[in-house]
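Every protein chain except one is present and positioned as in the full complex.
Chains here go by letter, A and B, matching the order in which they are written, and residues are numbered from 1 within each.
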Amino acid sequence: MKPRAITGCSVLSALGVGRETFERALRDPEAVATSAITTFDPSPYFAQGVPHVAEVPDFDPTQFLGDKGLRTLDRLTKLMVVSARLALGDAGLKKTGEGGAWGFAEGVDPTRVGVVCSNAYGSLEAITELDRVAKLEDARYINPAKFPNTVSNSASGYVSIWEDLRALNITVSDGNPGGLDGFAVADLMLATRRADAILVGGAEAMCEALFLAFAKLEAGPDHAKLAEAAVFLAVEPTAAAEARGAKVLGHIFGFGTAFEAPTSDVALFHASAAAVSRALRSALADAGIEAAAVGGVVSGIAGLPRFDEAEHDGITDVFGPSIAIERPKARFGETLGASGTLAVATALASPTSATFTAVVSVGYYGNVSAVIVRTA
Amino acid sequence: MSNDALRAEIHDLIVEIAEIDELPADKTFKDLGIDSMMGVEIVAAIERKYQIKIEDSELEKVSTLNSSIAIVAEKIAKK
Partner (left out) sequence: MTARVYITGVGVVSSIGLGKQAFYEALAAGRSGISAIASFDASKLGRSLGGEVKQFRAKDHLTAAEARRTGRASAMALAAARMAVADAKIADGDLRGPRTAVVIGTTMGEVDVLEILEDGWIRRGTNHVKSALIPKFASTLLPIHIARAFGAEGMQLTLPGACAAGNYAIGIAADLIRTGKADVVIAGATEILQELQYAGFVRLAAMATDRCQPFDKNRQGLIVGEGAGVVVLESEAHAVRRNANVVAEVGAIGITCDAYHITRPHPDATGSISAMRQAISRSGLTPADVDFVNAHGTGTKANDQAEAKVMHEVFGDRRVPISSMKSTIGHCMGAASALEAIGCVMTIETGIYPPTMGYETPDPECDIAVVANEARKGPHDVLLNNSLAFGGYNAVVCFAKPGRIDPSGFQGDA
């Protein structure tokens, strides 16, 4: 791909709200995710220990969006709309004008700003809520205004509605690698001139069903907390960013992806060092750089021994045994469909002495994606 | 249920869904800025609360506070 400029960043995570909060948290090794659980009643699970989850602490969308029009939105949507708003502001694509009105900056055309967002399990909250009514009462009584939330692109659609972004709007649901696949899709859309700027994001919201699904899989005591995040990066062609005098936080320089099927015919889960290595090599080739130009890797290592080992082996196969490997999930938790985007934000905020940082995201099924980030 | 209690309940239900402060009894939902999505939400909420069934052909009767109360009262009486 051609280098794409990142001109704005917003992170809502278990460590707080906003880019600066995020950057502070990255510098402070003591900062850990310890928020109260508000999205479901955790007490029935206390017999097995406090649920190992982390939410965005004290999240109050009304602070950012006012108190009207939020009633039927699910948590994913509210997290995403707030994050999108902060990213647009950070990128200078929108701003608070005279009289306090939030609007587009001069010269920014709403029909040329798009959205590409990843989520893996985005509709679970709504499906569960409506299913409860349908199963325990009657399918007639489901709230039709919440029905759209059962399709996982609706949150992204609401971002466009709230922020009046009228170019393409694409949702990607590729599990953990989705947060990186979003950059590949956005690159296609920029390459074909379908937008001048794209908010590329990843988001995942906490809900009881999500917690329960992972609890049932018994990931083990070392697994990162299951956590929320909503991350958006404003991505533009470098020339466009320059032309409007935008600040540039860094560049997406290359993308690669790989897949290796499990050898067992009945297996679904699959950890593959070969796929990690191939995805990274194809991202390097796409960026047109050598492995030696990369100063560190932001990994998706999350405390699942089999997967961690494969990821580690794949990374060291490409970059050698002494490469620095970041593990943001140890602090921000496992944010699934948001984790790739969060990892790119981590790379941007923690430059190494080398020009490039690699980011890799490993799915549970033998699917892996990687991007190369040039830090500013 | 008394008429006043029913009126108060339905009033509150609509005010909450429509996110409005005042609900004149005979002003149409349309004039109050209640869109079709809120309209079907109001119907579903009323049906759930009172365990009644409002047919698709009756949807247009749920158009003001007073008309909504009337149809609910009628359905409850028939139960």
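One rule holds for everything that comes next: a residue touches a chain if its C-beta (ideal position, glycine included) is under 8 Å from a C-beta of that chain, and two chains touch if they have at least 3 such contacts.
Model, not experiment: these values are computed from the prediction.
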### Omitted-chain contact residue, chosen from A:Ser123, A:Ser299 or A:Thr375
A:Ser123
### Message
One chain isn't shown here. Among A:Gly18, A:Gly89, A:Pro237 or A:Gly254, which residue touches it?
### Response
A:Pro237
### Query
Which one touches the absent chain: A:Lys95, A:Arg166 or A:His312?
A:Arg166
### Query
Which chain A residues touch the hidden chain?
2, 44, 110-111, 114-115, 120-121, 123, 127-128, 130-132, 134-136, 138-140, 142-144, 147-148, 150-154, 156-158, 160-161, 163-175, 177-178, 181, 184-185, 188, 190-194, 209, 212-213, 216-217, 237, 257-261, 265-266, 268-269, 278, 282, 363-367
### Summary
Touch rule applied to chain B and the missing chain gives residues 35-37, 40, 44, 55-56, 59
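Convention: only the chains that are shown with their structure count from here on.
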### Query
How many angstrom lie between the CA centroids of chain A and chain B, rounded to a whole number?
41
### Task
Under the touch definition given earlier, write down the residues of chain B that touch chain A in their complex.
16-17, 19, 37-38, 40-41, 44-45, 47-48, 53
### Task
Under the touch definition given earlier, write down the residues of chain A that touch chain B in their complex.
68-69, 71-72, 133, 137, 140-145
